[in-house]
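For this depiction, one protein chain was excluded, whereas all remaining protein chains were kept in their positions.
The first chain written gets the first letter, and so on, giving A and B; residue counts start at 1 in each chain.
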Amino acid sequence: MSDDILAVDRLMMRFGGIVAVNSLSFTAERRKITALIGPNGAGKTTVFNCITGFYRPSGGAIRLTHDDGRNIQLERLGDFRISKYAKVARTFQNIRLFPGMTALENLMVAQHNALMRASGLTFLGLIGVPSWREAEQRAIDLARTWLDRVGLLPRADDAAGNLPYGDQRRLEIARAMCTEPALLCLDEPAAGLNARESGGLNELLLSIREDGTSILLIEHDMSVVMEISDHVVVMDYGVKIAEGTPQAVRDDPKVIAAYLGADEEEAIAVMESGT
Amino acid sequence: MDYFAQQLINGLVLGSIYGLIAIGYTMVYGIVGMINFAHGDIFMIGGFIALISFLVLVSLGLTAVPVILLIVLLVSMVITALYGWTIERIAYRPLRHSFRLAPMLSAIGMSFVLTNFSQVSQGARVKPVPPIITGGYTLHEGPAGFAVQLSNIQIVVVITTIVLLAMFTWIVSRTRLGRDMRACEQDQTMAALLGVDVDRTISMTFVIGAALAAVAGMMYLLYYGLVDFFMGFVAGIKAFTAAVLGGIGSLPGAMLGGLAIGLIETFWSAYFSVEYKDVAAFSILIVVLIFMPTGLLGRPEVEKV
Partner (left out) sequence: MSATSARPSPAPSTSGAAFIFKKSLISAGVALVLFSLMIGVRTEAGPQGGLIYWTRFDDLAALVATVFGGSIIVELLRQWWGPVDTERMVPKPVQAAMSFVGRWLAPALLIFAFLIPVIFYDQRYILDLSILVLTYVMLGWGLNVVVGLAGLLDLGYVAFYAVGAYSYALLATNFGLSFWVCLPLAGILAAFWGVLLGFPVLRLRGDYLAIVTLAFGEIIRLVIINWQSLTGGPNGVSGIPRPTMFGIPLTPGDDGLAARLGIEFSPTHRIVFLFYLILAMALLTNWVTIRLRRLPIGRAWEALREDEVACRALGINVTTTKLTAFATGAMFGGLAGAFFATRQGFISPESFTFQESALVLAIVVLGGMGSQLGVALAAVTMIGGFELFRGLDQYRMLVFGMAMVLLMIWRPRGLIGHRAPTVFLERNQAISSDLVKEGHG
């Protein structure tokens, strides 16, 4: 049996009468980069929202297995608990930083739960006990490390809202990493980046994988997907149409039809004839 | 049973008045996305203008009650509508693209201005008027001597409300203005690109809302026979409660909510305690918002991530 960190089993998501995700099953291997791709409206972000607790799935199961073998059923947790207890972090398709706070503050907020414990639920921190000061210094050091890794150390004290677009994307990833997640979910991290920034992103994601964090990403930019993914899951119209290595997926005629080579109308035609 | 029927009638009449005010809240909220805090005071101003114009007309020697009422209705609608227009122009328009709290505080300030303006200009004492429309019908005489009454004034209030609502529904659903209003409600930028005069449409929203509030003010004057400078505050909160109860942004919802609040208040006063009738109305607001945040007829809000 392979070492999966995430197992999605027959996931269903309905909005009213519309079925956005229909009985989707896939797994993501530990310390690997799994990509979820598909044309617009395929239901990728909906899957993400189910995994990260923003939607409660209509059916199915999402199991997260930690390094120590502990299993967590994510569909039963929901909301902030997914990040807090299951250690799943995420970024957003349209960046959601705290624009009025500095880059450093953004990373400090990400360490909220650890710092809350260290501050004795605020009370010890209020009187300034030494253990709290140490914990805060450690948090700042962790933030500094991540700022350095995403190349934003010189801009640590600038408001996040003042950073250029590419920097904001990287800061959001750094912020997610500051929650020290087991699984990092990235919603189109390369969207809007130029070729150079995109290359830098690839390196960053690979280095995060080397450090032992598993990554699940949604991506449109095929160069990113093909270069760094270990495993690719292709979705269309809420169902999985293919999965495998990047090469295998790239050569799959159904995928080509739905997504890669063909234009949209053609792809739809192929899809309908194929299923 | 007779007592119940009587309270039902009273509640529906009161509810009509709340509903007329609530429409102003719901319209403005739908289009500009702000709580027009001064709207309750617009209602109060409407009541005052109806009172003064009535007094002037009577002293000029006019005796035909229907003619007087019609003139009073028109005068108070026109002048109060101008109040609505002016307030939007002075206090809200400069802040339309500003931060969310700024228009709200500006509206609270405007509400203070209106309250104090009428206190200063017309005095702080309650202004009573003699009953203008008298008479009525006894619907049912109970064995215990309790009779269910339907007074003429109650009929006037309900009929006026129905007629105005019909006119108003026609404006919103059939006219160019109504189409513009609905367009602005959906997307102001897009509406402007398609040639809708957004400024004018928003102005007209305030004008119509104020005119309806003026009618409510006049009905209040006729029904209760008094106005005072502070009546706008509580009536305003209750009408807003009605708008929220019905689902804010929904026009039929506002009317429905108004009737519901009127009935709740009347029955609470009749069967429990008069002192706590406002507490009951406000508690309903809290309970509704907690369990039914979109109200009776509101559209559910889908969270976008």
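As a convention for this text, contacts are C-beta pairs under 8 Å (C-beta built on N, C-alpha and C of every residue); 3 or more make two chains touch, one makes a residue touch a chain.
This one's a predicted model, so the numbers in the text were calculated from it and none came from an experiment.
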Contact with the hidden chain (one of B:Ala5, B:Met34, B:Ile133 or B:Leu296): B:Met34
Among B:Leu8, B:Ile52 or B:Leu296, residue touching the chain not depicted: B:Ile52
Sole residue of A:Asn162, A:Ser207 or A:Gln247 that reaches the chain not shown, by the stated touch rule: A:Asn162
Residue touching the undisplayed chain, where the options are B:Ala5, B:Ile71 or B:Val129: B:Val129
Touch residues of chain A, complete complex, unshown partner: 52-54, 79-84, 89-90, 92, 96-102, 104-105, 108-113, 115-116, 119, 122, 125-126, 128, 140, 144, 153, 156-159, 161-162, 175-176, 179
Footprint left on chain B by the chain that the document does not show: 29, 33-35, 45, 48-49, 51-53, 55-56, 59, 75, 78-79, 82-83, 86, 90-91, 94-106, 108-123, 125-130, 187-189, 192-193, 198-199, 233, 237, 240-241, 244, 275-276, 278-279, 282-283, 285-286, 289-290, 293, 303, 305
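Convention: only the chains that are shown with their structure count from here on.
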Distance from the mean Cα position of chain B to that of chain A, given in whole angstrom: 50
